[in-house]
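One structure is given below, encoded as structure tokens.
A single protein chain has been removed from this complex, and every other one stays in its place.
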């Protein structure tokens, strides 16, 4: 059963893939679920309210945050791309969000970070949250910025944040890399629930993955969150091997944890 | 099934809360269970013998220890209080116990240490047995002393000790903090049994907790003991959340692992 | 179900104890299982081929390796003994094997290393693959050499190797030490399968043990292999305790992880 | 003697305090020293050229970088302040700089990072470059971003960077805190020279401090740079103690490494 | 020049060997040096005052501490011996001292700990302050207790302490072991001065040794104290080798850092 400790919860990026997956699930975590995205995505249902906001617009973000008890921040760019939009949505946007949280006394945030913060580690390495960031692109860089930003807001203002380095959250794993990185929607919800309800969260970094056999990430320093995954990529293993070929280890895409992101771009001019 | 490797086992502190919980359970670990406490607590049952002893009285402790094969040492003060009684029962008492063990050739001790040895770590930290002691009071200090004392008796005389840093061993967890610290009576017994029977114990520190989802303690360096908890605080989670309120993180009681102990006292004058 | 990613797989040491245990099981991992040993051991069955080779004979090893996709290398001396044969079979033999792999483009090897590479750690220590080698004899030394050799062939030529530090792989554990070291034949096969199929293996060291309660080895740095043991020595625990006596901790055999190996020899003159 | 390995060297932020201190000194490191700042600051002297550029202007930055062999990047905001200018000069500016370096094949950068990247560690802690960032403000955050950005450009494009976390680089230390953080101008130049000339720089983080007795920073992981400080704050110690009072350890300014930065701001509205 | 930051400084154990060595030297650190020991040791000189106190007597200790700004605590038993006096002087005595410090607002203590806190590490090991205590006797145990006690008074009450694990502080080193452990009187004074004057001390453990070539202790985590030794045992090396014989490594006295302490006792009955 999902424990409900917040009255009004804000979910940003509600119109995106993960936002949709969480919209129903997060209702169990609160009395009112406030949904936000940059553009209109339909009407609020019962138990919901909708406030649209461009994350780069401080005033809009302020209005979006005002009145909520906690935030699940999925908003912003979620793929590699040119720096301009990433700067606006993910860097300025994260700053605006935390400034609003500070002003309105919001004390807990679940920040959707990404495995691309550490995408330049090799797939034969096991890393912990203490390994230095090795972002695999501009997107990963912006998420590393968000992690550091939230650390500052914790050290300075006591706002607790869980930086959830989401692996690959899809209905099912699509390729051999995702055998390691897959995070089921239900486990994603379990993880966010754990972050929202654990008595003391502090500023924590946790890798968002299901209970996969193959893994590169060690969450042993984040046990105080109490996340216990219940799904696993293993049941998809045979099928994925059957339809995919062995990786070429001379290809950075196969060698590094970030997969295709490590060769995306450069974008621009 | 409980493996029995000792003939005569001494349980100190037999009249206390945990002593009572272990009295029946430990009979499976030995042929004769010798029970001790500072004051009379009834008659010995079949398979038991009782020797009362004030731990600060070296001669009494010597008599208490003589003839046993191993010791489960729960005796002494088990809550925060003035230094005088703690000094007598827990510091001088521990010394007397190990001296007696040395003289009588007892080679294995399970020493009831406490999570209060490390009570000044924060609840968002995961610690191992290698983290330096940060006691949260005089009681925790006396347990840190016992750990160091037993280390000395191992390095010098080869007496093996498991320092079991007991979390919160009660019939069930009482508050949100105990979701992390809870140790069921059955798991306590499993843990003591593991300490008594593992082929090589050495001098080991192990956190005494059940298989709780939220935890602050990493026992990965104590796997040679072979403790596998089978209970969990998780089944009590919903009920505890329902009847308790969110912690105030400005309160040291909520922020530190030691809970209420970190603000108890000072005692005296 | 066993995933099959290789067409022709070489199993060396096929006539030995583990070789026999794996002969049937490994057929599921390949189309053709090439078996090798130093002396004739019968005829090839369907799906098998046999090429005999003395590992110290470079030309024979070259022929043995030519044409396979991957190697499971159990061959060589597997017990403590005089240095001469160990030098030939395990040191020169390992060199010959990797030279042949290099020449013929074999890119993945499962190398049967041994817990005797670290046999001089104590049984109350938990070690990881990063702990320096502390071999307990000439056999352990030769396996440490093989691990370093394979590291070189990875760093220089990109040949991936899993060094599997096999504990005690027998039908069942025989004594109290094996409660920690036991590796069931099925788990051995699971482990080798994981090494053969994980997308990126790199150069990895993994302790080969089942899911035993008592353990000295921490495989947390090798999770990318995806090995999940399913057997445990625990079901044999009561019977072993019943028929064996408590270890004498003054005896190095009881104190060190290598057991009897730590006092075997010296051999010669 | 200063070793000269570059022909044309770019110094950004040339009109600032450190820029002025380095302008003369860096001429020994190159044939031509290109100076840049956002606004005009006089004429180029012999051996110099000047190209003004707003770091937020990609085209201007491109022109500024084109044709140089290496970059010493001091440019941008160097104190705490509102996020807008920091975002432009330090975040977008750093991105523009590395993009220009990538396009023009510049392979080595000395990036002026700051102790404020880790300003929320306590003054009784010794930290290394592996400790996670704990920025003490928006300025420190922007420098943490620059460090991560340069890591990405190294992992992806092989551009080497030394992130020099400059302590307090002034003619002399001004207060007790600067006894730990002081970096003389000559040592700053020695450090930059070491970064420019060491055969292999990789991506390295090094704390910029003189050979002070009191220090919080451990550069032992950056010895490949070959920086050997020759000045020390110690000669100023008596005078500073004579004119300053003991710190109040209840004041975050005294407790944390970042000093006054840890309480600066918030800025805005 | 010695920096003077305290007005009235208390030196306990003033009549002992180190107390005598420090009596003159510490006058430079304060306006008034209060001296204490358990028994009369002559009259106060100019700039001194004397208050005798049995450390086990809380009231006497309270009077001894009242009115001072900082404490250098050398008092108590300083050699191995029976537990009774050690319990009184070093355990109860340390408690009384810190209680008095708490009551009277003394905020900084230099606590004379000992290398015997870690005497059971081998002489071929390099240890840091983070290595767990391995006391070599009852004396070492009492010093480990004092370190933990002072940690508690820092965590709870903000009293800063430097635990100085004094090696062998004599006019000159006497044997081969002391080549590693020697601490000249002048370096002892430099170290205490550093502890008294560094801006932020926190709770720190530092090994008290001169700049000896052979050493077992790594003070790199205590650099914030700013201790820079200026003496060395090396000048005595030839003479010591000439008059002593090679150690027998089968002898624990030669093998362990604690030297003769590791075999002293047991004391009693």
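Here the chain labels run A, B, C, D and E in written order, and each chain numbers its own residues starting at 1.
Simple rule for what comes next: a contact is a pair of C-beta atoms (placed from the backbone, for glycine too) under 8 Å apart; a residue touches a chain by one contact, two chains touch by 3 or more.
Note that the structure is predicted; figures quoted are calculated from it, not measured.
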> Which of the displayed chains are touched by the chain that has been omitted?
Replying inline: C, D, E
> Which one, E:17, E:85, E:247 or E:265, makes contact with the chain that was left out?
Replying inline: E:247
> Which chain C residues touch the hidden chain?
Replying inline: 83, 87, 91-92, 95, 99, 102, 120, 130, 132-138, 140-141, 144-145, 148-149, 151-152, 155-156, 262, 266, 268
>> Across the whole complex, list the residues on chain D that are touched by the chain not included here.
In response: 1, 3, 5, 107, 158, 160, 194, 197-204, 220-228
>> Just checking the interface: what residues of chain E touch the absent partner chain?
In response: 122-126, 176-177, 179-180, 212-216, 218, 220, 237-238, 241, 246-247, 249-250, 254-255
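Methods note: only the chains that are shown with their structure count from here on.
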> Between copies chain B and chain C, what's the superposition rotation on C-alpha atoms, in steps of 5 degrees?
Replying inline: 120
> Which chain's mean C-alpha position is the greatest distance from chain B's?
Replying inline: D
> Same or different for chain A and chain B, where same means more than half of the interface numbers show up on both copies?
Replying inline: different
> Roughly how many whole angstrom separate the Cα centroids of chain A and chain C?
Replying inline: 40
> Among the residues of chain C, which ones contact at least 2 other chains?
Replying inline: 220
>> How do the chains pair up in terms of touching? List each pair.
In response: A-B, A-C, A-D, B-C, B-E, D-E
